[in-house]
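Coming up: chain A.
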Amino acid sequence: QAKSVRWAASGDPNTMDPHSQNVGTVTMVLQQVYDPLLKRNQDLSLAPGLATEWRQEEPTRWRFTLRQGVKFHEGEALTAEDVAFSVQRALQPTSNFGIYVDTVDHAVAVDERTVDIILKRPDPILSNKLASIFIVSKSWSEKHNATRPQNTRAREEMHTTRNTNGTGAYRLASREPDVRTVLARNEAWWGWGVEGNAGNVTEIVYRPIASDATRIAALLSGEVDFVMDPPLQDLNRLRAAPGVKVIEGPEVRSIFLAMDVNRDELLYGDVKGKNPFKDLRVRQALYQAIDVQAIHRTTMRGQSVVTGTLFPEQVNGYVKAEDVRLPFDAARAKALLEQAGYPQGFSVTLDCPNNRYINDEQICQNIAAMWSRVGVRTAVKSQPLAPFFAQIQKDDTSVYLLGWGVPTLDALYSFQSLLAFRNGDQGDGIWNYGRYSNPRMDALVQRMKTDTGEARQAAITEALKLYREDVPHIPLHHQMIPWAMRSNVQIPHMANNQPYFRWAVVN
Partner candidate 1 sequence: MFAFILSRILQAIPVMLVVALISFAMFAYVGDPVSIMLGQDFTEAQRTQLIKDLGLDQSFLMQFSTFIGNAAQGEFGLSYRLSRPVAQLIGERAPATLELAICAASIALVVGVAMGVYTGLYRNSWLSRAFLTFSLVGVSLPPFLIGILLILIFSVWLGWLPSFGRGEVVQFGWWSTGFLTWSGLKALILPAITLGLFQLTLIMRLVRSEMLEVLRTDYIKFARARGLGNRAINFGHALKNTLVPVITIAGLQLGGIIAFAIVTETVFQWPGMGLLFIQSVGAADIPVMAAYLMLIALVFVGINLVVDLLYFLVDPRLRVGRGAAGGH
Partner candidate 2 sequence: MSETPVLVAEDLARYFDVSRPLLQRLLSREGRRTLKAVDGVSFEIPKGTTLSLVGESGCGKSTVARLVVGLYRPTRGRVLFEGIELEKARADAETRRRMQMIFQDPYASLNPRWRVQDIVAEPIRAFGMAEGAAALRERVGHLLTQVGLSPLDGEKFPHEFSGGQRQRISIARALSSNPDFLVCDEPTSALDVSVQAQILNLMKDLQQRLGLTYLFISHNLAVVRQISDRIGVMYLGRLVELAPAETLFTAPRHPYTRALMEAIPDLEMTGRQRIPVGGEVPSPISPPSGCPFHPRCPLADARCKAAMPALLAPMTQGDTVVACHAVEERRDPPPAPAGADQRIGTTAIAL
Partner candidate 3 sequence: MPPILEVRDLRVEFPTRRGTLTALDGVSFDIAPGEVLGVVGESGAGKSMTGAAIIGLLEPPGRIAGGQILLSGKRIDNLPYEQMRRIRGREIGAIFQDPLTTLNPLYTVGRQLIETMQTHLPLSDKEARQRAIGWLEMVGIPAAAQRVDSYPHEFSGGMRQRVVISLALCAEPKLIVADEPTTALDVSIQAQIIALLKTLAREKRTAMMLVTHDMGVIAETADRVAVMYAGRIAEIGPVRSVVKSAKHPYSAGLMASIPPLDRKVDHLAGIEGSMPRLSAIPQGCAFNPRCAHVFARCRIERPELLETGSTRAACWLYDPASEKQAPEVMRHV
């Protein structure tokens, strides 16, 4: 019989195009509707999706064998042409998924069931990346004039903005942006009964509720069944509430502070003529002034994994031995500042988003207080994400808080974007707004791009070590993402913060 899940989160997808917006809110809906070649297991490891087998035939050629009998929601059968088309579509300039296919040259359909993907250069993590590329119907896209992803930048509306045609477990039944998106079970999905896809949900009603309090009220009053991003402070109450449960789990997203280590004088500070952040001792001092455990306990209410490194363990390349923090020691921080020539401290403005990460604004205020106590008088400037990003993307900052997710689950993604020097290459250093620059780091990043196996891991390990020594960032914690739901709903928690309804069971 009908089993409906009413699901709420703070944001709403802004398109239904499978290759246009690489944003969690879009993916969380689309991945119910579309299948990639490779899917993920509950521990985020790879599993066969539309491809049943894949092999690296040559260093730059991969071959995928497709599953048989798969049909799109509108009835057409899945062919190799569709897969080749989808990869090419993701390669289009209007696609936001370029980072997943950056090494791909092109894709060709070898026969009905076989697709070859030709690379520009060897890519050790191609399969991981392809798990993020959805497969669409070629004939459907052509019929609706959507052979390239919707260009959100050119302000255009395409058929795919509001319509879908995937092979996935759910069909898009109706959609009102910002109000309600309804997904209906695709009984003909190939995966039902396969590999533990034992979900029994027949209908998913997604409704964005931006206000935290309202979202929680709705869960408590039984108006929604599942809330993906409950505010941390409400967890206790939710746990205590009858009929509601909270499941916790880590997220692949790390929160850190980054400093302007490039300018000769800070934009927002009272130190004239020099940049204190260029001095390693100052960076260490600020690092050691932070009582991250207190933040973990109070502001994060235990829902964080305190860290000393760049990414969490789910990410390929993680080294436990490098995940060590400089200890919290205010006295030492003061001493270091004094050594660096700032016995009286200095003042600085901390830029901070206020609606992007979990309790982002509060964390900044916590840190401002902690820094102030060692003499670094800190003003917090918090803004909504739009103006915040607009500002820091102009390098217009002295120190800022950022959170970084790793959708590829590979170390390169973080190092390349956050720590490589910005040299104009696609992806290098584009989120490095402190303009940290160390030739050694750049060399290591280049090695990560091409090396494979042991050599590559060695490069990553060395880079992580350098990260600890150089303190370009002050790492804080990895976020944990608790999910709250009514007790009769079971959805496995995922570290990529994506619900997979094919596994969801409603009693």
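In picking the candidates, the idea was that all candidates are chains of the complex that A comes from, given by their letters.
We adopt the following convention: contacts are C-beta pairs under 8 Å (C-beta built on N, C-alpha and C of every residue); 3 or more make two chains touch, one makes a residue touch a chain; residues count from 1.
Everything quoted here is computed from the prediction, not taken from an experiment.
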Direct contact with chain A in this complex, candidates 1, 2 or 3: 1
Candidate 1-facing residues of chain A, complex: 14-15, 21-23, 96, 98-99, 150, 152-157, 161-162, 176-179, 207-211, 213-215, 217-218, 220-223, 355, 384-387, 389-390, 393, 417, 424, 426-427, 430-431
